[in-house]
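Heads up, one of the protein chains got dropped from this complex, but the rest are sitting where they should.
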Amino acid sequence: MAHENLKTRVVGVEIGLETTTTAVVDVRGNILAKSSFATGDDPNVADFTSKLSENIVNLVEANGGYEMIRSVGISAPSGNYPLGSIVNSPNMPWKGVVPMAAMLRDRLGLAVALGNNAYVRAIGERAYGAAHGLKDFILITLGSGMGSCFYSNGHPHLGQDGFSGEIGHSCIEIGGRQCGCGNKGCLEMYTSSKGVVLTAKEVLAESNEPSAMRGVEPLNASQIITFCNDGDALARETIRRAGVMLGIGLANYASLVNPEAIIITGKLTHAGAWLLDPAEETFNEHVFRNIQGKVKFLTSRLEEDEMDLLGASALAWEVKEYSLFK
Amino acid sequence: MAHENLKTRVVGVEIGLETTTTAVVDVRGNILAKSSFATGDDPNVADFTSKLSENIVNLVEANGGYEMIRSVGISAPSGNYPLGSIVNSPNMPWKGVVPMAAMLRDRLGLAVALGNNAYVRAIGERAYGAAHGLKDFILITLGSGMGSCFYSNGHPHLGQDGFSGEIGHSCIEIGGRQCGCGNKGCLEMYTSSKGVVLTAKEVLAESNEPSAMRGVEPLNASQIITFCNDGDALARETIRRAGVMLGIGLANYASLVNPEAIIITGKLTHAGAWLLDPAEETFNEHVFRNIQGKVKFLTSRLEEDEMDLLGASALAWEVKEYSLFK
Amino acid sequence: MAHENLKTRVVGVEIGLETTTTAVVDVRGNILAKSSFATGDDPNVADFTSKLSENIVNLVEANGGYEMIRSVGISAPSGNYPLGSIVNSPNMPWKGVVPMAAMLRDRLGLAVALGNNAYVRAIGERAYGAAHGLKDFILITLGSGMGSCFYSNGHPHLGQDGFSGEIGHSCIEIGGRQCGCGNKGCLEMYTSSKGVVLTAKEVLAESNEPSAMRGVEPLNASQIITFCNDGDALARETIRRAGVMLGIGLANYASLVNPEAIIITGKLTHAGAWLLDPAEETFNEHVFRNIQGKVKFLTSRLEEDEMDLLGASALAWEVKEYSLFK
Partner (left out) sequence: MAHENLKTRVVGVEIGLETTTTAVVDVRGNILAKSSFATGDDPNVADFTSKLSENIVNLVEANGGYEMIRSVGISAPSGNYPLGSIVNSPNMPWKGVVPMAAMLRDRLGLAVALGNNAYVRAIGERAYGAAHGLKDFILITLGSGMGSCFYSNGHPHLGQDGFSGEIGHSCIEIGGRQCGCGNKGCLEMYTSSKGVVLTAKEVLAESNEPSAMRGVEPLNASQIITFCNDGDALARETIRRAGVMLGIGLANYASLVNPEAIIITGKLTHAGAWLLDPAEETFNEHVFRNIQGKVKFLTSRLEEDEMDLLGASALAWEVKEYSLFK
């Protein structure tokens, strides 16, 4: 007693399309050490998992040791928490259902939890960020796609099979833009990076006004945001239209969920007020009247490069401790 | 001990636009007695509440007595469960925030809970109907408007202030039909009774085909359903279009919530397969791919005239017992 | 749609030391059909499980058919809900950890849940009996041993590994009567059938008063209760002492848990007020002062031969639906 070996650290993992990062994190969300490697495009997931396992073991041994680590949390694209698997990812090199949590647990001998980007960020913002103390909120990710997670009375909503939060594939315009998912009019075709670029092309075609966007090929969302900040009127109009679509989509969402706040994360938030002001204004026009003006629009309070790692670490605390070796 | 006076019955109340009904219900959802009176349009809510209180006392005294009653549950249009109030009802004679639960509790000396139609029905279907055993499901009401409630991991989702589930006022068509709420393109303008009538007019205007709907003034949804069953092609087209819009709206909802089932209730379900087949088909085209074909489409298993009363009785069991007189 | 095959029945199973009973039960707790067979003492649990499976299939086929059955719930001595297993039962013929739920699921192709006696009864009383509407209560079983389950804010408390509720093995008298579990002074050595018999012997030895209990060998708790009701003073003293020990044990329990009610079930409750009056009186002397007089003492409102079957059926609704064949 008192001699009890309390494990006071976890490992957070962010599997990104390009880079995979691991971190040792303590109880209060301090990142003690970090390490990265290229995710690669090897379709052999066993090789990737072995590489990930090795990376974690090395990091951990160099920073306090294996016996202080309680468990591991992973943020992965198309991650499914109840299954602990990456499921039908359109972007990762591994197809179908990949039981990454079980595969890593077998290599490390530690409990492993896995969730998608939005799920993990929601847990992270609640533990250490803008959602601390909130029981009902929505977290949005705006990047190459659009994802979300919402909390219901203090718990992240999972649904029957852990496939909830797919706001990016809600239909905002019947018969609208073709989405990679096979449907038309999906919200993310208007509010994600690729959606913004499509809108830019429409905006450019509609007028003869000069714009820094003209002739840039390929044009991407970051450039548009830069032009926007530089005063380019058509770039601003592009972002404004994304904001309007975002506002309507979030109003529909909030009318269903009645959140205290909506936390918007992801690269597109670099557009700041150019995106978020029209979004909030449109939101309040469209949301159910009893909650108009009551939903807080927030951005993350976490560093962009810590957001997913902190979320993954907070997820790691959710699973039961388990060790092959104790 | 053993002499303990266990209260084994509750009162369920359904406040409808025209009729208010009260019922004494036992633990297992048997309605033991019922009584009704005209809701009326008296803007004085205190008078209505006194009438309701009297009705309950009379019913209860004639059926086993007051001392067997544990609590009271109310289904009311625009009801808000956390507030126990009717809030900004567009249809009831009482405006603003009406604290009906507290008013009735003061008259009866019993705990009173109140929720809106959809919330109460969801609780009722879970206790006694098609949602028994489900942890994540959506319940839809399709009547003069469109409402909903969803369960998150075994609990009805309320949100920050109890104003969740407003699917009827999600925007399904940007700049679409004008809704009474002030916005355009609200889903209920396509899928509720009034929406169906508007669609019928469009359908009639688009063709010269003969139809029983022509010349009927005012035309209502019940008639259209009857014509539909009688083989009227334009009536069927009208209902089919409502089904398509319903399917898209529910797909958006289910992509967010990932329910095991969607339970559709209300008068419009009398249209049966004419409405529900296109709805289910469109739903599966639009819902997020990982749950396509996995969400059960269900109608209520409760009698139409018991659905709200049973739900209200199930709600009554949710509140803490309380008595002025014990 | 509407054609959806909703499963509206479950099977409840009570595995008793002597008899195993199965029942088909509907949503509202009506037992539609029942069947029994001798549990036997065959140490081969696979044989028992096959017999159980056959019994269920026959019952179900003769009463509405397999396709109406959603899932199966089992009440088993020493049952552990999270493991779905019978664990270290001192009384059943099967030793160690018996994964009964998985074994039966493999034979039936249906989801199966399993819990111990007290856990299952608590769920049953909440669904259909005296605990309906209660969020915090304790259920006690008083039979050959003593068990319990308590609810925490509307959910049965399980604890880390599902081994909670072992009130029978709390120490009520340091260095007291030797219990079969290896310890001394366990509460069930004073309040269960065997405890009552031990007390009777003490009571008889302490005085020369005549008593119907004298010379009866072996004496059992049912006889003592009968003598008690017949006016036998020493039998009454015996039961009174059990009541006092029960009252202290429950006071300790309630001071930890602060329940709205304690529901006492099992054969010993046949002693009625002879047991429960001294129990309640002692309870109120010993329980933490802020809740004195506030905890309801209740007995079950369910038939004795339905209590476990209804509980098992209610448990069956808790598991996710699953079918090998759909």
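First chain written, first letter: the chains are A, B and C, and each begins at residue 1.
Please note the rule applied: contacts are C-beta pairs under 8 Å (C-beta built on N, C-alpha and C of every residue); 3 or more make two chains touch, one makes a residue touch a chain.
Just so it is clear, the structure is predicted and the values come from calculations on it, not from any experiment.
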| said: In the complete complex, the chain left out here touches which of the visible ones? | reply: A, C
| Which of these touches the unseen chain: C:170, C:223 or C:323? | C:170
| Candidate in contact with the missing chain, chosen from C:63, C:255 or C:323 | C:255
| remark: Among C:73, C:129 or C:162, contact with the omitted chain is made only by C:162
| said: If the hidden chain were put back, which residues of chain C would touch it? | reply: 87-88, 135-136, 148, 150, 152-153, 155, 157-167, 169-174, 181-183, 248, 251-253, 255-260, 285-286, 288-291, 294
| task | Extract the touching residues of chain A with respect to the undisplayed chain. | result | 1-2, 4, 6, 8, 10, 27-30, 70-71, 128-130, 132-133, 135, 260, 272-273, 276-277, 279-280, 296-299, 301, 317-318, 320-321
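In the analysis below, only the chains that are shown with their structure count from here on.
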| query | Looking at the contacts, which chains touch chain B and chain C alike? | reply | none
| said: Over half shared numbers or under half: where do the identical copies chain A and chain B land at their interface, same or different? | reply: same
| message | Please identify the chain with the largest separation between its CA centroid and the CA centroid of chain C. | response | A
| request: Report the most central chain, judged by the distance from each chain's C-alpha mean to the global C-alpha mean. | output: B
| task | Rounding to the nearest 5 degrees, give the angle of the rotation that lays the CA atoms of chain A over those of chain C. | result | 180
| Using mean CA coordinates as chain centres, what's the chain B-chain C distance in Å? | 39
| Interchain centroid distance [CA atoms averaged], chain A/chain C, Å | 47
| task | Report the inter-chain centroid distance for chain A and chain B in whole angstrom, where each centroid is the mean of the CA atoms. | result | 35
| task | Return the residues of chain B touching two or more other chains; collapse runs of consecutive numbers into ranges. | result | 135, 260
